[in-house]
Structure formats: structure tokens, C-alpha cells
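Sharing a structure, written as C-alpha cells. Questions coming.
One protein chain omitted, others in place.
Right after this comes chain A.
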Amino acid sequence: MHKPISALIRIQLKMQYANVFKKPSVVIGLIAGLFALLFLGLIFGGFMLQVIEAMYTLLEPSGNTNIILGTLFLMHFLIVFIFSLALIMNTFYFTEDITSFLHFPVQSFQLLVAKSLNPLLYVYLISAAAYLPVSIYYGLLSGAGAMYFLYALLLFLLIPLIPYSLAAVIVMFAMQFINKGKNKDRSKVIGGIVGFLLLILLNVVLRMQQDPEKIAQLLASSSEKGGLLQVATLYYPPAALMTNLLTFSASWQALLYFVAVLLTAFLATLLFYVAAQKFYLKGALGLNTGSGKIFSGKGVSQKQRSIIHAYRTKEIQTIFRTPTFFLQCVAGALVMPALLVVIFFMGDFSTAADLVKDIDGSMLFVVILATNIFSIGLNPISIVSFSKDGQSWEAHLFLPLRMRQIVLAKLQAAFLINLLPIIVLFLVAIPVLQMNVGEALLWLFLALLVNAAVTIVGMLSDLLYPKLGWTEETELFQNRLASLIALVISAGSMSFLIAFLFALKLQMLASLIVTVLYMCGLIALLLYIISRLLKSADRTTLTR
């Protein structure tokens, strides 16, 4: 390995993972995360395998089963490509440490190979979930020999490089123009939002048909017209090479196809190299510099604000001006309700309204409550309440601020930002579910109550497992036990309430009273625990 690359890789590994396995809490978080991934993989895998089996049965008589592989490679390309766009933007451009490496006498591609370690790890995890179960199951169904599985494994190692490299080339090409933009942070945010929109688009594509039989029939009819494999080949030619490689794995032709795939991956990597050398520095240099605008004096005179008002404004300004926080806590929160609608009611809103009409009063209450909990609970804003301050936390210790003021201002900021998904969901839900005024008001009231409780749960989780010593903001949203704890406490406390209401089947009004009492009790208890935690914590690190 080239010496600078190995040195850069070593330092990247040390910076990202050196302390990961030292803390038991992180190890527990990682294990829990892996289990969650496995669980999701099993659900997705189970569904996919049903599709594969149905398709295989349908396509076997005509001998067109290789359509399955063609589709697999095309879908794999799309999924990895879209995820790579977001990962690469974050790692290559948005992290705070990008300037730390720019003065070293290393080539751009060497730096980017080292920086690719972390995103590639995620890419291979996604690949493992999307590609391995289907390809292995296909091999078992077709009674393939050992060479099939060997080639399938080699493909697993090679194929993520193609979408990853192409995504990197596109990002690097685009970023050189974004860097010339007047408001760089805004450009970063727009880039991130495009990533989110692509995710929604992918979801729409995936949700177009969700019945395994229907998918199989659609694919079978396409194959009869000789359609889908050609489509796959047209939009992503390497899919045909990969399909042929596995289809003819037992013959000598396979070797030729393998060489062709190898060359394709090499070509993609070469493109990565060329783009890195030609475009990366143009996009990265000066990304963290000032706007060059001369301050006009506007806003120098400003009305005096209360401490809580000033602190709350500071919190909101920090969140809106930090691309990672903005994307995770604001853009993500706005996109999630839209994603929920796509996931549950894609293209068939009449079903949603019918669904609600069939629910009686007490159940409607439970449904509204559960939807609110789910939509608000997805926003990670309060889970980074304290941790997002990072080294600025020190300022809280020498400024004349009471902990009560800090907590209150942070809660208010998180509560206000959490109102965004509520508003979006509310605006979408009223026409979709055809709610009357009473139901809409009930929705809103419950949303505010749930927002308060979930926000406090997030803050509590952040205090239980704080992370002030981060080097880049993205670390706050990856592998954190606080996220898991927040999920467990929110889900646990809210499921208890929902189960209680579900079991008692109370009238709407009685349900409302029980919910209000329960939530107020919960909020008081959580605030008490937060105050105890703050008293017992080391004030410089917030750990105990």
C-alpha cells in the first residue's frame, strides 16, 4: 500500500474508532444497532425471498429466471448509489476536519481513499443486506454449484465500488460549483435535502408494488416481452455482465464475464481517481471561509432579551446554521412525515380515509396518539440537547447561567423545532384522513403533549449518555446509546399508555383525561430525573 495512504487510513481509523470499543455503553449501542439491523434485514429479507420464490416459480418454465439477478443488480446499484451520495457529501465536504488534511503533501485521491473507509463500511453493510440474501437464495433455488457462490461472493466485494465511485464523481463535480456559491452552508443544506428527496423517490419506487405476486407477475410479463433485463442493461449495462456471470457460473464463459466486471469496477475506480485529482480540491478548498461580505451594521442595535430568550435563540441559530444539525433535526423532521405518508398510504389515500372511518371513537384516539408519538419520536433533536454544544459547553460553566435556565431554553428550542413535523403531518393528515374540526383539534392537542414528553425523554437520554467530545457533528447521530435509550423510554412509556387505553376501551373524553394525567405525571417525573442527573454529573463532561 502506498505509504501516505496507509498513514492516512491509520489516522482516520484512530480518530473514528480508537475509543469506540473502550466504552461499554458504545459497545452495547453497537450490538443493539447490529441486532436492529439484523431484525430489519430479516423483515426485508423475508419479504424479498417471498418475491424471489414467486418470481422463480413463474419464470422457470420460460427459462428466464436470470431476470431476477438483473433486477437485483439494478436495484442494488440504485440503493447504494443514493446512500453513497449522502455519505460522500458528509464525509468529503461537510465534516469539520476537512481542512486539517489539506496542507499535507498528499494527493487528493490518497486523502479520499482514506476518507472513504467509513462510508464504504456503511455501503458494504447496505450491500450485504440488499444483495447477499437474494443472490444466495437464488443460488439455492436454482441448485447452483460452488462456482456460483464463489462468483457471488466476489461480486459482493466488487459491485459496491461502481455506484460508490459514480456517486463520488457526481458529488465532487457538483461541489466545485457549490463552493463558488455565496452562501456555502445553504448550498450544503440544499445538497442534503436533495439526498433526502432521492431517498423518498427510492421509497416511492420500492412502494409502487408491494404484493410479491404482483411484482412477480409484472416482471414475468416484462420478461416475456424481453423487457426488464434490457431495461436493466440499458440503464446500467454492468447488470447484464453480472447476471451473465452468475447465470453461466459453471462454464468457462463465466471467467470472461468476471474479467469484464473486474474491468468495470476498475474503470469506476479510475474515474474516482480522476475526479478526486481534478475536482476535489476545487470543492473543498475554502469551504469553511467567510462569505467575504462586509458587515453593514444592521442589527447592532437590538432590544434586550431575557436570558432564556437569548439562549433559546442561540440554540435555534446553531441548529439552523450547522448543516448536519439542520439536515438531521429540521430537514429530516420535515421529510419524515412525508415518508410516513408514502410508506403507509402510497398512492391510495382513499384507503386511509376509509380506514379511519371504520375506527370508533376510543380507537381513533389511540390511533391519533400513536401516529403523533411515532412522527415526533423520529426527530433526534433533543437527543443532542447537551452533546451538540461540544467544546462550547465550557462556556456554560463560566457564564452566569443557572442550569434551570439552560434546561428550559434547550427544551423550548427542541419543542419549537419539533413543531415542524407536527405541522407537516397535520396539514397532510387533515385532507387524507378527512378529519372534522374536533378531531383535528384533538390531534393538535395530543401532538403538543406528546412533543413535550418526547422532547424531555430525548434530553434525559442525552444526559444519561452525553457525548461532548466529538470532532464532527455526524458522530452525534451514529452509534449512540442515547438514541436507543430515548427510543426505549419513549416506546415503553407510550406503549404502556396506548395498551392501557386499548384495553379499557374508554370513551374519547375519558381517554383524553387519562392521557393528560398520565403525560403530566410522566413529564414531572422526567424533569425530576433530569434535575437529579444534572446534580450528580461531572459538570465539565456531564458524565457520572
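By our rule, a contact is a pair of C-beta atoms (placed from the backbone, for glycine too) under 8 Å apart; a residue touches a chain by one contact, two chains touch by 3 or more; residues count from 1.
In this section, contacts and distances are computed from a predicted model.
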Options "Monovalent cation/H+ antiporter subunit A", "assimilatory sulfite reductase (ferredoxin)", "Transketolase" or "ABC-2 type transport system ATP-binding protein": UniProt name of the undisplayed chain: "ABC-2 type transport system ATP-binding protein"
In chain A, positions touching the absent partner: 185, 288-291, 293-297, 299-307, 309-311, 313-314, 317-318, 321-322, 391-392, 394-395, 397-402, 539-540
